[in-house]
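The structure appears below as structure tokens.
Only one protein chain is missing; all other protein chains are in place.
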Amino acid sequence: MPNEEYNDVEGGLGIIARRVIAYIVLILLTFLCLFWFYLLFINSTRSHAELNRGFTLMPSKYLVQNFNNVIHGTQPIMTGMRNSFLVAALCAILSTYFSAMTAYAIHVYDFKAKKAIFTFILAVMMIPTQVTALGFIKLIGNLKLMNSFIPLIVPSIAAPATFYYMKQYMESALPHAIVEAARIDGSSEWRTFNTISLPIMKPAIAVQMIFTFVANWNNYFTPALVLSKDNMKTLPILIAQLRAADFLKFDMGQVYVTIALSIAPVIIVYLFLSRSIVGGVAVGSVKG
Amino acid sequence: MKKKLLSSLLSVAMVSALLVGCGSTAAPAAEAPAAEAPAAEAPAAEAPAADAAATDAAAPAADEGKVLNIYCWNEEFKSRLTDHYPGYEEVDATHGKIGDVDVVWTITPSDDNAYQNKLDEVLPGNADAAADDRVDLFLVEADYALKYVDEDVTLPVADLGITDADVANQYQYTKDIVTDSTGKLKGVSWQGCPGVLIYNREAAKEVLGSDDPDKVQEAVKDWDTFLATAKKMKDAGYKMTATANDTYRVFSDNAGKVVENGAIKVDDTIKKWVDMSKEMVDAGETGTGDLWGDDWSAGFYPEGKVFCYFGPAWLIDFCMAADDEASIAHAGGWGATTGPQGFSWGGTWICAANGTDNASLVGDIMKKLTCTTDIMLDIVKADNDFVNDKPAMEQMAADTSYGDAVLGGQNALAMFCAGAEKIDRSNMTIYDQGYTESFQQAMKEYFEGNATYEEALDLFYTSVTEKYPELTY
Partner (left out) sequence: MATEKKKTSQVVKYNKWGYIFLIPFVVVYLIFQMIPLISTIYNSFFENYMSGLKQIGPTWVGLQNYITIFQNGDVPKYFGNTMVMWIAGFIPQIVLSLLLAAWFADTRLRVKASGFFKTVIYMPNLIMASAFAMLFFTLFSETGPINSLLIQMGMIDTPYKFLSHVVSARSLVAFMNCLMWFGNTTILLMAGMMGIDNALFEAAQVDGATSTQVFFRITLPLLRPILLFVMITSLIGGLQMFDVPQILTNGEGTPMRQSMTMIMYLNKHLFSKNYGMAGAMSVFLFIITGILSLIVFKFSTSESND
């Protein structure tokens, strides 16, 4: 920081001042972002009675006990975690892969129905999930897919918002020239998409994978509609059930521990994927 | 039991929980892992069964269904059955065995109405379902009991072999709540939930000069004296009650029907609650938080500075943080007295589902758990429940060796007994639950000065008609 920038005769603020402002804002935001995790952690170390009594910033000593209560409680937390992971991971993979494929179809090819389909997808992108929930659940009942993961996973293939993001990203990062070049090299369309275009899309795919994974991991809405068997339930449903426990068993400590437990894997997946975004894989492939 | 929850906090998921009802899920299949089930006459699992077990712990008639499906919203009844029903063996969290019959528990939290949605979904077609999937027994709470009792989805207990003589020891109000419009009794309960006024002994000594229940009763004997005492409490730095909603049930339990001929009514008694509460809120003598919220439970600790709560036995023993060293309850710092008016809060009723293929077993469960004095005494001793058996409770009330630690050793059972006799719940409608929630929410806006009484009333009507579109006002 002590060194002056060589070409530092700028309009506006000096570089040092800007840097200071940037750091202050970033540190403030970091606090605002991480504080909640700290709070969750603190709360999960406290007993139900302590939680009732009010708020504190100091951890207490009930973490292990709360954890044991959860593990040995009536809720199949570990199965729930596995279920959640299965659903969220498959959704993330299917959703990003097929959205990229759909976007690729619209971006690269020229066919009659293209404009119509694109407009249609944009239009349906806006439909809130809740709007179709009534019909969705009836349909699932008719298809005999209650208590199955299929209605949670398969619909993610048609994710208009993810598609739209991919499409936008392709516009700035996937020039037609690359596809043309591949064709001249004799690559089949299928291969071009999978081995040439997808790698270019890596940052976008990583971003959308995170979003989709997190959204599905935390999703309560659809799973609660579809799953009622204990060994099929996902974490958010189990958390809701813990919170709904009767007054004899109700234990906020357990609720917080479960929430903390449910956040841990997401953070791990996130940290894992965020690297591939931050690394900036995209740069260069366009020029090449 | 009026579920404690921050039903608010939970309802994130509200939308979905509701919708669960319109699916067509079948009850969890009857795949009870019967593998290593012990011989039929295995030793009765837990302690108190001893004497009763001798009579007929045996399995039900052989022509009955193989699976007993029980629907409920929490584990309370399961632990009652496990501990006190002779012959029940637990297999795992959601399965058990009674003789040759597999018991399958379907536990749906009552949050966001999920439990009722589940019942609504399965009960109407119950008689046509496959034998092993049929609901045999389900539980209901007071606030919505009539919704099921007044339909033919529940069987009269007389059909299960339970006579008037069997239930003679039960408190009348527990029978009124589950009596349908033709006068048939359609459910039974092992609990009685008469409420009392629970006061902070410290505050009573400081402000009223004594913490003796009779002296304190003098200061809260009717609502006018209650208000006068509230002023004194306020001057001494105490809130009279934690929130305005604390007193709601005391009034509403003594009011008329909330809906008559399809029209929503606000009874004069309820209006009195509104006026009194507004006065108290404006004077800073009570708060506007929700029951079960942080602001409500703050008074369980000395620094919360709350003079009194209204509640039944279960509130005292289980909800006032007695296991926390810093709480007033832990130190035995509460006292109980009758208060301005009697009322009841909560309770769980056992109903038999129409279509059950285990009628005599269901009847037997009802009889054992709600009509057998010995078993009920065991429940009092083991679980501190206030049971629905007059002789049992009177016996306990007279027992000078019995005292409640939370109440500083006071034996308040006589008060509860007297209260339970006086409760009249014949005014229940199927709308009580939704009405109560909407009314408290709307009046909160009035108390907090965000609306006039008329505006709050409009909000209330809007809210109730959203829940029950068929009602008018």
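A and B label the chains in the order they appear, each numbered from 1.
Assume a contact is a pair of C-beta atoms (placed from the backbone, for glycine too) under 8 Å apart; a residue touches a chain by one contact, two chains touch by 3 or more.
Source: prediction; values computed, not measured.
Which of B:K215, B:K232 or B:K467 touches the hidden chain is settled by the complete complex: it is B:K467. The chain not displayed touches chain B at residues 7-15, 18-19, 21-22, 112-113, 120, 123-124, 147-148, 150-151, 153, 287-290, 293-295, 298, 304, 430, 441, 444-445, 448, 450-451, 455, 459, 462-463, 466-470. On the side of chain A, the interface with the absent chain consists of residues 5, 7, 10-12, 15, 18-19, 22-23, 25-26, 29-30, 32-34, 36-37, 39-40, 43, 54-55, 98-99, 101-102, 104-106, 108-111, 113-114, 117, 121-136, 138-139, 151, 154-155, 157-158, 161, 163-165, 168-169, 171-173, 183, 186, 188-190, 193, 203-204, 207, 210-211, 214, 218, 220, 236, 239, 259, 262-263, 266-267, 270-271, 274, 277-278, 280, 282-283, 286-287, using the contact rule stated above.
Here is the rule we go by: only the chains that are shown with their structure count from here on.
By the touch criterion stated above, chain B contacts chain A in their complex at residues 1, 3-6, 9-10, 12-13, 15-17, 19-20, 22-25, 28, 73-76, 79, 93-94, 108-111, 114, 294, 297-298, 300-301, 314, 318-319, 321, 323-324, 326-327.
Interface of chain A with chain B (complex): residues 47, 49-50, 52-54, 74, 130, 133-134, 137-138, 140-141, 146-147, 220-222, 224-226, 228-230, 236, 240-241, 243-250.
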